[in-house]
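Quick one: the structure is below, and I'll ask about it shortly.
Yeah, one chain of the complex is gone here, protein chain that is, but the others are all in their spots.
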Amino acid sequence: MLQRLQHLLGIENLTREQITFILDQSKPFQEFQRHPLKKLATLRGKTVALAFFEPSTRTRISFATAAARLGADTMNLQAESSSLRKGESLLDTVRTLEAMRPDGIVIRHSSSGAPHFVAERLEVPVLNAGDGTHEHPTQALLDALTIRDRKGKLEGWNVTILGDILHSRVARSDIQLLGKFGTRITLCGPAMWVPRELESLAPKIHREPRIERALDEADVIIVLRVQTERMHEPALAAEEFILGYQLTAERLRLARPEALVLHPGPMIRGLEIDPVVADGTQSCVLEQVTNGLAVRMALLYHLVGGAPVDEPHPAKERSSAAD
Amino acid sequence: MLLIKNGRVLDPTSRTDAALDVLLDGERIAQLGVNLDTSGAEIFDAKDLIVAPGFIDLHCHLREPGQEMSETIETGTRAAARGGFTAVCCMPNTQPVNDSASVTRGIVERAAAVASVRVWPIGAASAGSKGEALAEIAAMKDAGIVAVTDDGKPIATARLMRQVMDYCRALDLPVIDHCEDPSLFAGGVMREGPTSMRLGLKGIPAQSESICAGRDVEVAALTGARLHVAHMSTLGSLEYVRFAKKSGLRVTCEVTPHHFTLTDEDVRYDTNYKMNPPLASRADREALIQGLADGSVDAIATDHAPHHPGSKDVEFDRAPFGITGFETALALGLSGLVHPGKISLMRLMELFTTGPARVLGMERKIAAGEPADLTIFSTDHAWTFRAADSPSKSRNTPFDGRAFRGAPMATIVGGRIVYRREAAARA
Partner (left out) sequence: MRVVEKRQLLSAEEIGRTLQRLAHEIVEKSGGTKDLALIGVRRRGVPLSQRLAAIIRTSSSVTVPVGTLDITLYRDDLSTVAHQPVVQSNEIEFSVDGRDIVLVDDVLYTGRTVRAAMNGLFDLGRPRRIRLCVLIDRGHRELPVEATFIGSTVQTSDTEIVEVRLQEIDGEERVMLVDRVS
């Protein structure tokens, strides 16, 4: 029996079994996206607070849609709007949230550890939508689902992660997750963005500064965004980056023939990825978006649904039809 | 008259380790010996306890003037007394910065009125610690400072360090530096390494400290001044200090208890583990312990840095650096260094007494005529440190709830018992 997940703060502390459970549970929600009518009542009456301290359109809309399709209401707290004054302390925001009594909180914040801060102080399930340079667990889960669906299984592939890995929470969550499934991980990017300590994050992982070598035998390539808001340090000229690290069609051919190309989005076509590759048959970016919705629905269903953990449930027995 | 009876006297200066009684008369030590004439004296039974010269803390923050929410001279020194300290050197990064004789006098006078232990202020090296003009160091010396520093920050440039050192050499004042390279430090919040990588927190490489320590040693060579490296935390810095000592330079250094106890691996999203310099690697910790044992390290200093509870209850990135330290220093020294056999008890005494004294150019001993400052402690007493019980206004410590073996039992300053562990509280 799977221990009930109370929060989703990161991949690091999830077991293989828990990850597999989440991926398995995402499948009915993938199927659901094909229904003509995409509205359930299963989380009706529940409210999910979306506390996005960092600007984000895609992830926020994905979570908002997931909640809405499950029938839940959402509360939108955004850094730009008046509901989260710039500079208002996290502690005050926590108190505000507590007063609003949501059934779940989705939080994105620029400080690593902010979701943990909230989870320690409130009895409400917390889902990490990205904290600082720490983790972005739902991205890793949807990446894993995409790989598993396309490749048939998740174990044992060669995965190359390309770009500014040091500042990427997506990369860290991907590394944590794939590391639990026997993946051989190759990290490739400009040296100052791929420090040695990254190799301590997973068992079979190494750095390879030359893209040609890094792509050799790759089954999956995860291309990272060039982050403008998280301070590339030092700033690298775009031409330098493209020269060394852009995923071109030609470079893609160095990988295995059926290699997948994943990208957390949004892509800057012509910078980290050649438009031909972005739109090519090996690119999985559109599935990543649909899978993101399915994963987030599965997570909200399990974490936000149901009675609060310490409330006893009335045992009205039904016949075995309600299995 | 106060007679400290039945204790085991440890005096590093005379290498005394013996069962001796100590008779105090007024503010001075009158006699040491056995079977002393004690008529009329109050008796303190130090059976099973160590009697040592009064501990000196070279590095602490009392936050007065200007930040009394976090600590005052009164509350800080009560905590210091509870930790067995008889004298503390308070850092100048107050509000206003202690960069003038008037601020120094203010601190000295306030301490005279309310402090439980001796307060020896350290003055700023540069005006406002801004790293530009020199502070009024000579005037501050007259007012009572024992050293200068821009602690909180490094002394800004080699050029300024040279000027400060030249000036202080003439005044016979040691220059203390908080060694840090701002360009490498750059917004970091913990030591750079596998843990900072895992937690997604910006890391500070060890070289941020050692590059500056190296710079300071070179300038000390250039000027011949007395340099003291504050809260040294890395092997790299220790190597520079060793090199300096071997070269005959007057360079000293101190290590905090948390740096010889914890490492960066202990850090998680808990701001009680955030301080500057940050907790370092295991290799650094081992090197520091080696240095504490072989004499390369001169003193243990607490860097007691109180922050009122609200200010630390924020995201790790945004929390101020610092933890408290007076009350756990001796216990950590005993549990981390003496009990496991890494250093002798006598050596620990040097680190708390004669080591710091020498940095300040003074002596600390138990001998007739000396000031009656004594630290009386147990190496065995079992107790649990509870931050809530501390007289400090602040609670920012990673050691709350930790069980220890060994504790200060009484602290005597100028012949007066300023702290005594309650018999009832001996638990």
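In order of appearance the chains are A and B, and numbering begins at 1 in each one.
Criterion: a residue touches a chain if its C-beta (ideal position, glycine included) is under 8 Å from a C-beta of that chain, and two chains touch if they have at least 3 such contacts.
What you are looking at is a predicted structure, and each value in this text was computed from that prediction instead of being measured.
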For the chain not depicted, the shown chains it touches: A
Option touching the unshown chain, where A:63, A:117, A:245 or A:301 are the choices: A:301
Touching residue (missing chain; options A:29, A:52, A:117 or A:157): A:29
Touch with the omitted chain, as defined above, among A:40, A:254 or A:271: A:40
Residue numbers in subunit A that touch the chain omitted from display: 4, 25, 27-29, 31-32, 35-42, 45-46, 298, 301-302, 305-307, 309, 311-314, 316-323
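Keep in mind that, in the parts below, only the chains that are shown with their structure count from here on.
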Cα-centroid distance, subunit A relative to subunit B, in whole angstrom: 46
Residue ranges of subunit B in contact with subunit A within the complex: 192-194, 196-203, 269, 313-318
Contact set on subunit A toward subunit B in their complex: 12, 89-91, 109-114, 116-117, 131-135, 169, 172, 195, 197-198, 200-201
